[in-house]
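Every protein chain except one is present and positioned as in the full complex.
Now for chain A:
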Amino acid sequence: MKLRRRQRERLSLGLQYLVFIAIIATVLVAADWDRLADAFFRVDIIKSMFPTIITVALRNTILYTLGAFAFGLVFGTILALMRLSRVAPYRWVATAYIELFRGLPALLVLFLVGYGIPIAFPEREIPGGVFGSIAIGLGLTAAAYMAETIRAGIQAVPKGQMEAARTLGMSHFTAMRTIVIPQAFRIVIPPLTNELILLTKDSSLAYVLGVTAQTIEITKFGRDMLNDRVNATPLLVAGLAYLVITLPLSQVVRRLELRYAKAR
């Protein structure tokens, strides 16, 4: 029997669907749903997590993330400009910093900031307490990643933009600030969003600084509950809490990109 092209395509697609459905069905039927629900979905435990998981844990996770992102963005922009500088020592310093901090685990940096700085400067405190330590500790690592992203963004702005700005009499600095960098940021919105989402999850490292009931964030909160109730339900809820942050974030960024598409 010889099949026509469209018949062959339809048949092939049908087979793929069939295999897919078979796999899902097998998992659904074979899994022991009662035991699974007992371990991961105990309604009474879910209820006991509210409202603290929202009012404290989720709120803190967002605060830590935004703090680290803001610090990383400002510092990363400075590093990016240093990497592109005509002054060689600036380039060396920035390159060395980026290579070093991209290579170190965020956990280690956070630990060094949280415990190293108080030892080095016993008279002073990091402003903002735990929040400040986390913003700086995670921000130092984030800055190294963001610096490379922003540098690429600046280099992606056509050379003619800087030239046009300079021929209008703008200084290099003014041209950078008003013409090149605004365009560079529009270009790097997608990778910076990635960084923000990664930071959201990295904020779970806050536990190394010893968080209290007031400064606890989602993951630590879930793990404490896990130990407390000897049940994995809190982990599932904690995971969903992260999605509550990241999914709307992706939507917002998509909107932002559409809005800027016109002005490109």
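We take it that contacts are C-beta pairs under 8 Å (C-beta built on N, C-alpha and C of every residue); 3 or more make two chains touch, one makes a residue touch a chain; residues count from 1.
Simple rule for what comes next: contacts and distances are computed from a predicted model.
Candidate names were "Phenylacetate-CoA oxygenase subunit PaaC", "Glucose-1-phosphate adenylyltransferase subunit GlgD", "Cytochrome b" or "ABC-type polar-amino-acid transporter", and the UniProt protein name of the unshown chain is "ABC-type polar-amino-acid transporter".
Annotation: of A:127, A:182 or A:248, A:182 touches the absent chain (contact as defined above).
Considering the full assembly, A:166 is the residue among A:166, A:201 or A:223 that touches the omitted chain.
Within the complete assembly, residues 158, 160-161, 163-171, 174, 178-179, 182-183, 186, 260, 262-264 of chain A touch the chain that is not shown.
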